[in-house]
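A quick write-up on the structure given underneath.
Only one protein chain is missing; all other protein chains are in place.
Read from first to last, the chains carry the letters A, B and C; within each, the first residue is number 1.
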Amino acid sequence: MAHIPDGLLSAPVLVGGGLLAAAGVALGLHRLDERMIPRTALLAAAFFAGSLVAVPVGPSSVHLLLAGLMGVMLGTATFLAVLVALLLQALLFGFGGLTTLGVNTVNIALPGVLCGLALGPLIRATARPSVRLAAGALAGGLAVLGTGGLVALSLWLSSSAYTPAARVVIATYLPLALVEAFITASIIAFLARVQPGALRPAAP
Amino acid sequence: MTAGSIAQTSPQRDLRLNLVAAFIVLACLSQLHTLPVAAAALAAVGLAAAWRRPGPQLWRRLLHVEGFLLLLFATLPFTLPGQPLFSLGPLTASVEGVERAALIATKVSACVLVLSALLGAVEPARLGPALRGLHVPEAIVRLFVLTARYLGLIRDEARRLQEAMRMRSFRPGTNRHSWRSYGHLVGMLLVRALERAQRVEEAMRCRGYEGRFPHLPQPSPTRRDWAGLVLALVFGLAVTIADRL
Amino acid sequence: MSALVALEGVTVAREGVDVLREVNFALAAGERLAIVGPNGAGKTTLLRALVGLERPSAGQVRLFGTACRSEREFRPLRPRIGYLFQDSDDQLFCPSVIEDVAFGPLNLGCTQAEAFRRAEEVLATLGIGALAERISHRLSGGEKRLVCLAGLLAMQPDVLLLDEPTNGVDTENGKRLRAALRAFPGAMLLVSHDDGFIAELATRALAIEGGRLFPAALHAHPHSHTHSHPHIHPVTAS
Partner (left out) sequence: MSALVALEGVTVAREGVDVLREVNFALAAGERLAIVGPNGAGKTTLLRALVGLERPSAGQVRLFGTACRSEREFRPLRPRIGYLFQDSDDQLFCPSVIEDVAFGPLNLGCTQAEAFRRAEEVLATLGIGALAERISHRLSGGEKRLVCLAGLLAMQPDVLLLDEPTNGVDTENGKRLRAALRAFPGAMLLVSHDDGFIAELATRALAIEGGRLFPAALHAHPHSHTHSHPHIHPVTAS
């Protein structure tokens, strides 16, 4: 759903998205620790697998994004994970597109990174499982809503004729946000118990 | 894939030029404004794709459209103002709106065809060196190759854990026990895959891996590859000019 | 007397190769049957076919008298079979040991309290009660093996299928494992490369080779050999 295909967006949006994505990826590369590469690649693969599962919602379909989880676990490397997974999907399955790679990367990764920055410290520091659960849910849900908002924004900036469709897009993201909030919270709770090191965007 | 087949893959299309060509064509196609040119481009791409005798899954890919495209097709005719075409209750569809929807459908289809025809049947393992050949940063190339590999790893781990659950009489239902068990499954899957990823990387380092896959020198592009790139350039330029005329 | 679990002319193909060819065998109540054979002979495949994880291309699997072909037919009978995977890591997925052991009983419809009580009981019997609160995937190899077995015993199955139960288990844990298996009242199918273990527990043996099962005899013949054991000395100079 967040995979905008080639042929839809206007040139300024494509170029702008591309530049933003390049900045994010550069930041991610700059701060990437060698030893984080396996984890980043693994989450990219998880993202890839998650988005092959389409959940029908009304006239549209949504799939898991896991951006909030990536934000908490990877920090800025989320840009890299999303870029790589999207490239792989475009090349192997024709999902999304090549020219929209930048826009899609920003739409998915940016909210995740922001959620990770905002809620990650709380998730790591708190000793209360209920607080962690709530923060995890918030990270998962907000990241999805952020993506929905950015997808709608990309459509709206490209052509005013897309406005009504963009509104419906946002609506379809609401149920996904709920599902992701639930899933992200439970995964984060599990990791906190079993492998707390994984919640820190730093090499073990 | 065998040792022999690796050695024999050299007389193959050069992936670097393929990637560049695909990108140029997609960039040009995605910016078309007029329906006739877009339709002509789609026909040309379709013919070119059919000429290569692709498998049935290429055509099936065309049918896979993202939900919001359907949404666009449904709303555009009614939201773009213009010459009325027909009305449906209080809504009036405009000729411009229908045209715009058709334009988008044509462009998206053409792009999907180009992408799948040029790069659809490529093994991910071969894309790594091609990306490196295009001077993509080494870290991204490694991520790309590892991601492709971990896909299989995740699938295998998931299958084994699910079998273990079934063996102990797990039956999914709508109750807390089921949800919690699925939570454990996904969580453990992630934990195990993370650790496995880490250990596989360690095993590679122990065998002299230094962050680069031992890769064979890229075969230099053949004349056919260059011809393909030139063709792509000409095609892209032609549709763009025709579009602006 | 009817067999508990049986294969009737079963052929199983993996990757297009027939790993088992028209295999017949039956496990009777109270029996402890060992299956031996070289690596890649198909021992694991045989166990997987018995519980319905591999589907035969010919022949049929019969569990407790019922012929099973589809997942629907296998499912209600699986709780009566405890299958220990060759790799413990594949079998543990709950965060803590006690949760993992209680998982089976919960699936059988026990209440939470009842399931945990059973789990604690089994852990105590195996002598690993102290592990209950540990994170299951951070145990050492031998501890994992015992926890996996506990998860099966907690379901109180009629039959145990054990795929190399002593793999990576040290002498001490090995003793506890043997004791627990000797105390198990039901029937048992053992796959192992450890002759001593088989000799101690099995009442009958079959050998698998070239996709076929052959009866094998358990010979007991005293012989003497020179054995060297690593002994631990008190520290002199570390």
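Criterion: a residue touches a chain if its C-beta (ideal position, glycine included) is under 8 Å from a C-beta of that chain, and two chains touch if they have at least 3 such contacts.
Given the structure is predicted, the values throughout are model-derived calculations rather than measurements.
Student: Would you list the chains present here that the left-out chain is in contact with?
Tutor: Result for the missing chain's touching partners among shown chains: B, C.
Student: Of the residues listed, C:G30, C:P76, C:G109 or C:G168, which one is in contact with the missing chain?
Tutor: Answering carefully, the residue with contact to the hidden chain is C:G168.
Student: Since one chain isn't shown, list which residues of subunit C touch it in the complete complex.
Tutor: 14-15, 24, 34, 36-41, 44, 86-87, 89, 138-143, 164, 167-173, 193, 195-196, 198-199, 202, 205, 207, 209, 212-236, 238
Student: For subunit B, enumerate the residues touching the unshown chain of the complex.
Tutor: Where subunit B meets the chain not shown: residues 1-3, 6-7, 125, 149, 156, 196, 199-200, 202-210, 214, 216.
Rule of thumb we're sticking to: only the chains that are shown with their structure count from here on.
Student: Going through subunit C residue by residue, note those that touch at least 2 other chains and give them in order.
Tutor: If we look for residues of subunit C contacting two or more partner chains, we find 95, 137.
Student: Two or more other chains in contact with one residue: find those residues in subunit B.
Tutor: As it turns out, subunit B has residues touching two or more other chains at 184, 187-188, 191.
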